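Not every chain of the complex is shown here; the ones you see sit where they belong.
Letters are used for the chains, namely A and B, taken in the order the chains are written, and counting of residues starts over at 1 for each.
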Amino acid sequence: MYSEKVMDHFANPRNTGVIENPSGEGTVGNPTCGDLMTIYITVNDENVITDIKFKTFGCGAAIATSSMITEMAIGKTIDEALKISRNDVAEELDGLPPVKMHCSNLAADALTKAIENYQEKQANA
Amino acid sequence: MYMDNSATTPVNPEVLKEMEPFYKEEFGNASTLYSLGRESKKALNLARERVANLINAEPEEIKFTSGGTESDNWAIKGIAFQKRNKGKHIITSVIEHPAVKNTCKWLEKLGYEITYLPIQENGIINIEDLKKAIRDDTILISIMHANNEIGTIQPITEIGKIAKENNIIFHVDAVQSVGKIPLDVKKSNIDLLSISSHKIYGPKGIGALYIKKGVRPEVLIHGGGQENNQRSGTENIPGIAGFGKACQIANDNLEENTRKLTKIRNKIIKGVLSQVDEAYLNGDPEKRLPNNVNFRFSAIEGESLVLMLDAKGIEASTGSACSSQSLEPSYVLTSLGLEPVNVHGSLRLSLGVENTLEDADKVINDIINVVNTLRSMSPLWNS
């Protein structure tokens, strides 16, 4: 059902866990099947994501897309990271079954939310 | 370590041996005149006897079908069509297999009324609910013997008695129970009973409908008049021979297998419930199939659970929404009163005759590890 790359990220997820006092964090729930994902980011003075971690309650695809997006986002500026689309994540994983595409949406949305949370904090600081 | 025997079983080597001659030398059509067809005819009769023996029926009460799904369709549509002038009300339960459930849904479109009996917290219907549901125009009660997800066993003998008293046809989907727990169609007053071969180490694509003498559901598949004019189509002799053999083997080993599987099952249940936090058993602890275990674990999702167990060499299944094509959680588990989020973390292990007590140790350990791993990345788990 899943590509080898999905299975790799699922079996050996990168960057799991929590960042204490993150620059931003975003949690999204999945209305389709009721899953949950949180992404934490640390952003430096040049607006580059220097650390990223995730926690996910969801299927194999949800875990793999969470892991994948952390790898795709780390080292990028927040502007670059915001451009990572839902499809980019799926593509980077060599595709997802159609019924699982919404799980990659979850990952992209969680990252966006974490960045927005960082931007809000900056604006309020 | 295969623990998904409720989905399907491997074919027993003895069963395969029984089938082989009918592919090659003895391939003749059972209804031909010449001698080549004679062995096929004999095999057909022998298999009919063997299936009948397993459920205490008469051989001529066994009609071969393409599987449990067709048997369920035939029984329910057959009675619905046959009795349409007597009434259009059917009673079933909320936890029937889709083969029953979706057949009933289709009949609703045709103007039939279906009562779906609820289940209690333990997964078993309340007999009082059944009694109250019966109406003058009730033509059929269709209740499964054992559930495919949670393994709970329904009181079919009590139901059969009530059906008989009310002169209502009683159909039992026994696909999961046949060959695993005792079953006696006479004692339980069953009129129609569905069986599938590939759940008891027989080949796929074959099953049977037991039809009590005198009961005559409308034919579902018309044609050349095979199966005493009730189910047409050239007989699948290798499949039928294998199915018969599987029934005989199941019958011969019923008690021993029950004893063995119950031990393994109880060991797994005890081991996991005592060592994993927030782990629960779905379904009734006693009134359940000897080979069925169904857990739920909070804060984790079943598809990932199954995939991680697969990586450790264990095949299992789940009722999680994420694992279904429709992204809906198991209706059997939600019927138990579970919230969708709790259905998420469900895990079914269905044991087979090849499993051992050592397998139980391994699976307990692997479950502990996998649950811990998944919880460590779950935002819902705070420890």
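Assume a contact is a pair of C-beta atoms (placed from the backbone, for glycine too) under 8 Å apart; a residue touches a chain by one contact, two chains touch by 3 or more.
All values derive from a computational prediction rather than experimental measurement.
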| item | value |
| --- | --- |
| Chain composition of the complete assembly in this structure file | A x1, B x2 |
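Quick note on the criterion: only the chains that are shown with their structure count from here on.
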| item | value |
| --- | --- |
| Chain centre separation (subunit A, subunit B; CA means) in Å | 41 |
| Subunit B - residues contacting subunit A, complex | 299-301, 303-304, 307-308, 311, 320-323, 325, 327, 329, 340-341, 344, 376-380 |
| In the complex with subunit B, residue positions of subunit A that touch it | 7, 10-11, 13, 16-17, 27, 32-38, 54-60, 62-63, 99 |
